[in-house]
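Here the complex is missing a single protein chain, while all its other protein chains stay put.
Going by the order they are written in, the chains are A and B; count residues from 1 in each one.
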């Protein structure tokens, strides 16, 4: 059995690696077969039309974010091309308009997000494994309960949680933010990862068991490598949710020292909304990092569930 | 930062000097808690004589939680700097637009701030009722200041069941109609001084613009979850004028029902403007378009010459400079505001306004000292100096010459002029279920789906909490 840490697995699957090529060929053939399910010309047209439709609103906002306030109110953004009048002022106001350094918000966002992604995914993976592959009494009831708790609105948890954090004396630091994000992510993470895990063929797990592997070894050597795409997919979702969160940060990270970017963006328009013209620029500043992360990670899951093909 | 104890001058003079010096100090030390300042001008001394009463608060910290964010928050923090310098205390400021939702959460969790700025007396009342042990009565020093520097009515807004819980902070004036002086001049229109003249002017404008593209009025009441509040301001202003301040007080305190005939008359008057297809909604569309137009943008058609008048508070001036920094907001400029006229020019003139209030959740000496400072003329003057536009307080000793924008000066004049009768924004005083609930939603429906006057008033009356 190869060394099962996820990193190597990923490397294994990049096309440059000798081992990956054979797999890819096979996948290409199969994908070709699937693609022929619809005639590819009309498919391409649908794809292009949808992609354009999907992007127009964001594109409009991007153009708007470079226009002076007066022009925004007077004419539509599409007229900006025939009569170009652009400014960088919205961006400089959004970035440097506050007494607090924008970079420190960015740092806080990173510091908040990383543990708030790693911790819940790890815990959820372990729990999902228990629900999928360990037989114990009350398993289904517990699983359904966890699943159902997704619906608890975060707002009702604020007071009970914050009271505890105050008791423990950790309010206003990063710790309650990490802890809270982890808690709120768990039900959905367990539900999604459990569904991926349960699809893994029983024979694989049984074979390892026959080899004398315990649960811990099976989890790390058999399941983890197969779950890399699922983990990457959920990882990026969790990243986006945490990165875009305002409520948790506002409630538990009250102090300016730990406030993430969203807190700054929420106040961009000023107390009475008078600086509404900064919102488009602010929205763009906020999505730059998630988009970079997405583009960097997408090959792990957009390029497909390569590991999943072991099933075939 | 050097501390100085120059010879004691006359109180106001010292404050002015302190204020002027402050402007330089600000560049020197920037934001107080994060040291974000970049200038390296030499620190100028602040006259600390007026601050000696607060004692030495070296190493003490006061946390402040407010609704005020962004540049206005920076200006707030700048106004604390003389206090911080002279007493050695540190003010930890935090502003959030989710303040109303977050403050109760913090109170219940045992992590209330030392000081909070409450934007509505109605919210203050419900906080005192819901968390009687958390909010503390105002300390002696601050309470005396309120008696000295503010009128009786401002003390009343902060009083719940006979106890003073909150001291006044900033103020704004809402009885304003924004217009373009140059457009008025061009068309030969005079500023109306009575309600009848206002209606006559509106009719004149309709007559002068037969194509119907240009209308006398423009409005917008969109404001996210608070959509509808500008319409409630309209209504309150008109109740003050048609029914008078006494009836207004009874209405706000629910001593007369919300659907009282006198209130119905007022609503009908508002309707004669806001629901008059000939009068609205300049530059945007028909009556119902008022409901989906953001209030921040409601007056903008004036700049394009598509509408002549927009009723909105003094703080709307910030929106003009957002639209175009070159717009001159002055009596002889591009836009300015005139007093929303009453029944007659000579009688008592009602003035609608609003403001924030300071409450404390801790009685440590530094917290009490800071609250007292916020009620002092020193603070009001420091704040005026730090704020280029869009701020005033009702402090009698505020040095008017420090107010930097013409509309702030006009607001302060009206606020301190005895011929004007001030009343606080009614929806801010009513219980949240009405003042931040049904009043907003029903006024929105009144405009959006042409709900009838009676149905609107009956629905609001029915929603008034029983207890």
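Heads up, the rule we're going with is that contacts are C-beta pairs under 8 Å (C-beta built on N, C-alpha and C of every residue); 3 or more make two chains touch, one makes a residue touch a chain.
FYI, contacts and distances are computed from a predicted model.
Note on the omitted subunit: UniProt lists it as "Sugar ABC transporter permease", one of the names in "Xanthine dehydrogenase family protein subunit M", "DNA polymerase III subunit gamma/tau", "Heavy-metal-associated domain-containing protein" or "Sugar ABC transporter permease".
Contact with the omitted chain, checked across B:159, B:227 or B:242, is made by B:227.
Annotation: of B:130, B:186 or B:331, B:130 touches the absent chain (contact as defined above).
Touching the omitted chain from subunit B are residues 100-101, 104-105, 126, 130, 213, 222-228, 283-286, 288-289, 291-292, 306, 432-433, 436-437, 441, 444-445, 448-449.
In this section, only the chains that are shown with their structure count from here on.
By the touch rule above, subunit B contacts subunit A in their complex via residues 30-31, 33-34, 36, 65, 67-74, 77, 92, 94-98, 102, 105-106, 108-111, 223, 294-297, 300, 303-304, 315, 318-319, 322-324.
Touching subunit B in their complex are the following residues of subunit A: 68-70, 73-74, 97-101, 104, 158-159, 162-163, 165-167, 171-172, 246-247, 250-251, 254-256, 263, 266-277.
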